[in-house]
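In this view, the complex is presented without one of its protein chains, the others remaining in place.
== chain A ==
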Amino acid sequence: MAQILSPLPGTFYRSASPDQPPYKADGDAVSAGDVIGLIEVMKSFHEVRAETAGTNIRFIADNEDPIMAGAPIADLD
């Protein structure tokens, strides 16, 4: 099992904008380099990418959660 950690402190978003579907749903497979969410830091947005491939992504952080750098965003099998 692997974890995707937040690279930055800020606010976590599951989708590119409120009217878009989430980048990934719980249970999705993930390839290395896939965008799995956004972190908003001081009004600027940064993509969070999976560093390794995996299956069955399970999000720990909810949409719009405040998040610290190094905090887990999701588990991967």
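Everything that follows uses one rule, which is that contacts are C-beta pairs under 8 Å (C-beta built on N, C-alpha and C of every residue); 3 or more make two chains touch, one makes a residue touch a chain; residues count from 1.
The definition used in the following text is that contacts and distances are computed from a predicted model.
Set against the options "biotin carboxylase", "ABC transporter substrate-binding protein", "Fructose transport system permease protein" or "Aldehyde dehydrogenase", the UniProt name belonging to the omitted chain is "biotin carboxylase".
Contact residues of chain A toward the unshown chain are 8-11, 40-44, 64, 66.
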